[in-house]
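Input: one structure, supplied below.
Note that one protein chain is taken out, while the other chains of the complex remain in position.
A, B and C are the chain letters, set down in written order, and residue numbers restart from 1 in every chain.
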Amino acid sequence: MANITLVEAVSLALAYELEHDNDVVVLGEDVGINGGVFRATSGLAEKFGEERVIDTPLAEAMIAGMTIGMATQGMKPVAEAQFMGFIFPMVEHIVCHAARFRNRTRGRLSCPLVIRAPFGGGIHAPEHHSESVEAIFAHIPGIRVVIPSSPSRAYGLLLAAIRDPDPVLFLEPKRIYRLHKEEVIDDGEELPLDMCFELREGTDITLVTWGSMVKETLEAADKLAERGISAEVIDVATVSPIDMDTIQESVKKTGRCVIIQEAAKSCSVGSEIAANLAEHGLYSLMAPVKRVTGYDTIMPLFKLEKKYMPSVERILKAVDEVMEVS
Amino acid sequence: MANITLVEAVSLALAYELEHDNDVVVLGEDVGINGGVFRATSGLAEKFGEERVIDTPLAEAMIAGMTIGMATQGMKPVAEAQFMGFIFPMVEHIVCHAARFRNRTRGRLSCPLVIRAPFGGGIHAPEHHSESVEAIFAHIPGIRVVIPSSPSRAYGLLLAAIRDPDPVLFLEPKRIYRLHKEEVIDDGEELPLDMCFELREGTDITLVTWGSMVKETLEAADKLAERGISAEVIDVATVSPIDMDTIQESVKKTGRCVIIQEAAKSCSVGSEIAANLAEHGLYSLMAPVKRVTGYDTIMPLFKLEKKYMPSVERILKAVDEVMEVS
Amino acid sequence: MTTVASFNVEYIQYLSPSGELVGDEVPAIAKDYEQIKSLYETMVLTRVFDAKAISLQRTGKLGTYASSLGHEAVHVGIGSAMKYEDVFAPMYREYGVQFCRGVKMSEVLLYWGGDERGSDFSGPPHDFPWCVPIATQNTHAAGAAMAFKLRKEPRCAVTVIGDGGSSKGDFLEAINAASAFKLPMVMVIVNNGWAISVPRAKQSSGETLAQKGIAGGLPSIQVDGNDLFAVHNEIKKALDRARNGGGATVIEAITYRLSDHTTADDASRYRPDEEVENAKKIEPISRIRQYLMNNNQWSVQQENQLKEQCALKVEAAVKTYQNTPKPAVTDMFDYMFAELPHDLAEQRKYAEELEKNG
Partner (left out) sequence: MTTVASFNVEYIQYLSPSGELVGDEVPAIAKDYEQIKSLYETMVLTRVFDAKAISLQRTGKLGTYASSLGHEAVHVGIGSAMKYEDVFAPMYREYGVQFCRGVKMSEVLLYWGGDERGSDFSGPPHDFPWCVPIATQNTHAAGAAMAFKLRKEPRCAVTVIGDGGSSKGDFLEAINAASAFKLPMVMVIVNNGWAISVPRAKQSSGETLAQKGIAGGLPSIQVDGNDLFAVHNEIKKALDRARNGGGATVIEAITYRLSDHTTADDASRYRPDEEVENAKKIEPISRIRQYLMNNNQWSVQQENQLKEQCALKVEAAVKTYQNTPKPAVTDMFDYMFAELPHDLAEQRKYAEELEKNG
């Protein structure tokens, strides 16, 4: 039992699986002796050796392609994209192969692999280090997309991702990598890959979010509580597949829904959730759905990044608008 | 004035711009003497020479990167991705550069380029030749995504795309490349890049679609008319940015909406349209929105592709469900 | 100015177009007539199959098909040099390799007939299926080779790429990976002169394509790809080296695409007839037959028998293909994940009901 941060929980889960499953290897740029640029693989190369924790040449398509090749031959590789902004050279391999080998070969070959990537803004990073493009992958059939938002969920979901017989994109909200510590029991217990987490019960409105925006959303819920508004907060966690049942149930109860995401608005995960409500939750809705999102602009360099990202204030404003309707 | 097919309209627009603007060049795999695998560039190399219509080595990232490089230096390149299934190696360049140079340099450099790609299924093509992943690009800020669905719209929209000072992804619905002929006046008149086309007026329900699904949707509208149901049919045409005003107006009138797309369902263009209705059209809606889409599965090889793609029957079934509600 | 590195690219040919041994060295295979005959039979079978597949396509009984006409020596040369436990990562036209490895003709037809079950084939279960996104198979092969290396298994990955595909980053990154990790791997560039309508000369002004391997410091050679002996022998040497920890090799096999790119292509639009006529004169099958005949190992009668047998086998394969029951609609869903997620289960149900009522 240890009090650890989200990024430490990532390391812990990796260490657990490296220890218990010889087929697991970790690979990527700087994941070895440097322990990853965020220290997510810190200490692993020392402990498990350079054949289990592999520094690769700088070539993301190659990393993805080799990861797939290894996975089809029975290994369980966990690759790292150093930042989500550098995942794009992997897209062809993820879309055309990782997501397809099982289907293409009618189950003969499969891709039990994980691609990890830190994502999101808010840490004053340089260009291309703050992207949130989970929607691109959530649109792609055949790959799971998982986003933890606390140390214990990071631990349990990453274990499940590694053990899952199919490819999982595991996106780590780097802004909250070290936000707070939580007790995590290193018992190898995994969490389900197809379930929302209800972080807070409420009756007046449902706030749906994931990743680092869970922080602002919970803060907004606190503020709302002060004003007598009871907000239910749902961490989607598995943005593909989305556990819409839990969200629909909640909206049935509250009649109102605000969706909060850092990513750009159009054709996003938030769009899917809102669309689903328009299809299946229309009679629950007492007010229009609202989305609080990043703008449909390029994530700005850091002087303006705070203006881009949804704030507590923006969430409250949206809630106010939705609550006004009766 | 000529009676031509959609793919001929593409050639015609390319020829027009090659003729009238020396900065325009066409490049890609097999676009030269072969005239493209669908003959979209047929005759252009002969007419304009190999320096204007350029066969490239087989490397899509290179094609995209060079296209961007040329565009920043004042040319207006029109690149071809041979099939949308092969656009993935271009994604890094499209997302990180084509979409960003203007913003990144505060207007100093820009990317007046077009990337054309035939897309969609239904032609009994091999694996990876039938993808519809417009949503990936519609999610990306900084790039327009345009999809014509008739010869005259192909001509006018492609001209506009080439002349537009910003990057445009121009997706050609190959299943209807040769579906029917239309009179197209080769007068260099462009069509707007931010407007839906209302293909059919109606009062009972709004059918929203784009690309080759316009065919099935119009057929469904005919069938509905026989049954006394008056369907308005909207061709979105510019899936980024989407002209939501026209769609909202229509739904305000009809109170009902079915969205039809060939692409997979989750986090798609259809999701965005439905989400927008949940946000801004709730009070217009007399029934839940319905999406008729490809499944969230891999586009199957051709023995099953028809089962994957929305059919007239599926559209009618959805309309029936929506009309039932009163 | 000091020279810090020097490289040569050698060209290897043992058997001339007229079926004569050339050069001083005689590879072991040249004296193993039983093996030659067996490989010759596979080459002929591949060609008979190919012609049949094209005619099936022309009569609407098959989808687009990529012919292997003219590639029989490269393909059978590779397939015959590999061991079962090695892994093969193909592009889309290497039936000759696959027939050597146990893939059935009916499975090839199923694949091009638009049925995923073709890729659940009878070849080694670890072999990769056909790969359409060009060059991606090369890093998959590197990954497989990495798995073998990490598990200390004496296995190799063999992969192919076309002259066109050799321009794509994935191939070049795979060379680099093979170099960086010293992978047990053989990469064969099947240079057949054309990438659909784009001639080899437009892909690169490099003297050879083999020299792309020099980028990673890999042994890089050219072979006459219409010479079964050269292909078989050099692949075998490269595999032996790889199996013994010597790392990867790049082999450019020079051959010619005697057919259209696929049945959807019309090469006469862009390719001079004379070029094809000249290429026919150096095609790979007749020189083996000639060699066997020169050495009194083959007769006209045997040749006729073989042709007949091949036709029968191909007919049987076509029958199996045509008698394969249609795939079920639910197949679309059932292989997406090991366990069907909730949302897909709903979509599956909808599709199933649609099918029942439709």
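Observations on the structure shown:
Keep in mind that, in the parts below, a residue touches a chain if its C-beta (ideal position, glycine included) is under 8 Å from a C-beta of that chain, and two chains touch if they have at least 3 such contacts.
Please read all numbers here as calculations on a predicted model, not as lab measurements.
The missing chain, though absent from the view, touches A, B, C when the full complex is examined.
In the complete complex, the hidden chain is touched by one of C:Asp50, C:Glu72, C:Asp170 or C:Asp331, namely C:Asp170. Residue-wise, the contact with the chain that is not shown comes from C:Gly23, picked out of C:Gly23, C:Pro154, C:Gly245 or C:Pro272. Touch with the chain that is not drawn comes from one residue among B:Glu8, B:Glu92, B:Glu249 or B:Glu262, which is B:Glu92. Summarising the interface, chain B meets the missing chain with residues 25, 51, 56-57, 59, 61-62, 64-75, 77, 92-93, 96-97, 102-110, 141-142, 164-166, 194, 241-245. If you put the missing chain back, the residues of chain C touching it would be 1-12, 23, 25, 167-170, 172-173, 176, 179-180, 182, 202-208, 210-212, 214-217, 222, 247. Residues of chain A that touch the chain left out of view are 29-30, 32-35, 37, 55-62, 85-86, 88-89, 124-129, 265-266, 295-298, 300-305, 307-308, 313-314, 317.
To be clear about the criterion, only the chains that are shown with their structure count from here on.
Note on chain placement: the centre of chain A and the centre of chain C lie 40 Å apart, centres being C-alpha means.
Work out the mean CA point of chain B and of chain C, and you get 36 Å between them. Here the CA centre of chain A is 30 Å from the CA centre of chain B. Shared interface positions of chain C, i.e. residues touching 2 or more other chains, are given as 116, 133, 169, 331, 336, 343-344. Chain contacts: chain A has residues 61, 92, 96, 103-104, 141-142, 241-242 touching two or more partner chains.
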